[in-house]
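Note that one protein chain of the assembly has been removed; the remaining protein chains are unaltered in position.
What follows is subunit A.
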């Protein structure tokens, strides 16, 4: 197995008011940015969201402009092609509206993951599920599924690389079926092993009264 865990660490320790802002506020702001850009598509909306996001990153997270540009690097080819297409086909103002809006949303989302530790993000999304308990959702099992998923990604990504390497060694790297079948079979077997291990420890079973009184976010405390 190889180390793919590092690809999942997005949080970077730093200073600034964004680090002290509660997660719920940051998440709502980031979502509002996406909704605004898609709903009111105009140059002024784009200019406002882009300015606000850039200011938040510059002042709120003490980022240098260079680091902001580097954050956009993975999406840069897509943004460049889209800008060129829109500019030539529908005018440069339109290109700014569309591409600037997408950029603002990407940066706003990145601002949340940059300034919130992974564990807080996970706790936040589990807290979000809690109201749905009324319709049968189970936040504890959801959190369990999420953490099993996270710890399976490095295992499966490593398995995928190993299986591809084995196929290449046999000169079969162009045969996708040979390269992927062991990965999928391995994933199902891994899931069965994990399921049995959970059952053996009594985790993930349905006992409604287990989490009563164990909630650390109990408002009464």
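Basically, a contact is a pair of C-beta atoms (placed from the backbone, for glycine too) under 8 Å apart; a residue touches a chain by one contact, two chains touch by 3 or more; residues count from 1.
Here is the rule we go by: contacts and distances are computed from a predicted model.
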{"item": "Per UniProt record, name of the chain withheld from view [\"3-oxoacyl-[acyl-carrier-protein] synthase 1\", \"Biotin transporter\", \"Diguanylate cyclase\" or \"Manganese transport system membrane protein MntB\"]", "value": "\"Biotin transporter\""}
{"item": "Omitted-chain contact residue, chosen from A:25, A:59, A:88 or A:150", "value": "A:150"}
{"item": "Omitted-chain contact residue, chosen from A:50, A:63, A:108 or A:167", "value": "A:108"}
{"item": "Residue numbers in subunit A that touch the chain omitted from display", "value": "4, 7-8, 10, 27, 30-31, 33-34, 37-38, 41, 74-75, 77-79, 81-82, 85-86, 89-90, 94, 97-98, 101-102, 105-110, 112-113, 116, 118, 121-122, 124-125, 136, 141, 144-146, 148-150, 152-153, 155-157, 159-161, 176-177, 180-181, 183-185, 187-188, 190-192, 194-196, 198-199, 203-206"}
